[in-house]
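Excluded from the complex is one protein chain; the other protein chains are retained at their positions.
For chain A:
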């Protein structure tokens, strides 16, 4: 019996290691090849660089306009998320604390919008925002809020149901108004949901390509995925630059993941299971 268990453990370790390497291999290949010269990538794709060079990186960094596009992505993501957190938690609070027909109706509509794919509203969306001159960063942020609302409201609503209304009532007796109750008493209790909402939306917004390509497709406003798209199109015949660029685009995400791994995995689980 014990022996069988030990065998199991070995098999698990062996399989796990093999699969992990398989999963990470694409990244390793890109990383290794980004230190080769153009001709070496063609002649020697599969093994380590014979004569490693780091020259590709400064060039890719400059060509990607890295600082600018990174800042643009960061700005859009951070502002969108701050607003999403406040607006959706407030909305969920209203829906959970005022039991009315209206609340159930709004809640139902939110659920229904989650089935609508982006391509079904994309054309009129761009048309309408164009008419009111909102095809810019402000418009993009409004769109991010709109597309994130349903899911975030659902998450907050689920957490709010677990907080007893007696707490609100006690605060009302003490003379607090609704804003004070929400921001001083309730919102701090929603911390773990807030982490989930931040992480799920951050991954989505940071990586989004299609929406920014329709809304902020202008020089100086490019986000990282957008810039990456044009950069790659320009340099597909120059793999050495393209690969260094890919690594530069991946690095911030990997660093963040290493530091926030626990929260990210929890956030993803919460978001999916609820």
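Throughout what follows, contacts are C-beta pairs under 8 Å (C-beta built on N, C-alpha and C of every residue); 3 or more make two chains touch, one makes a residue touch a chain; residues count from 1.
Please note the rule applied: contacts and distances are computed from a predicted model.
Enquirer: Mind telling me which option in "Sulfurtransferase complex subunit TusD", "Carbohydrate ABC transporter membrane protein 1, CUT1 family", "Pyruvate dehydrogenase E1 component subunit beta" or "Heme exporter protein A" is what UniProt lists for the chain we can't see?
Expert: For the chain not displayed, UniProt's protein name is "Carbohydrate ABC transporter membrane protein 1, CUT1 family".
Enquirer: Touching the absent chain in the whole complex: find that residue among A:159, A:221 or A:246.
Expert: Missing-chain contact among the listed residues: A:246.
Enquirer: Need a quick check: the contact residues on chain A for the chain that isn't drawn.
Expert: Residue positions of chain A that touch the missing chain: 8-9, 12-13, 15-17, 19-20, 23-24, 26-27, 29-30, 33, 41-42, 44-46, 83, 86-88, 90-91, 93-95, 98, 106, 110, 113, 115-125, 127-129, 142-143, 145-147, 149-150, 153, 177-179, 182, 203, 206-210, 214, 225, 228-229, 232, 236, 239, 242-243, 246, 249-250, 253-254, 257, 261, 264-265, 268-269, 272-273.
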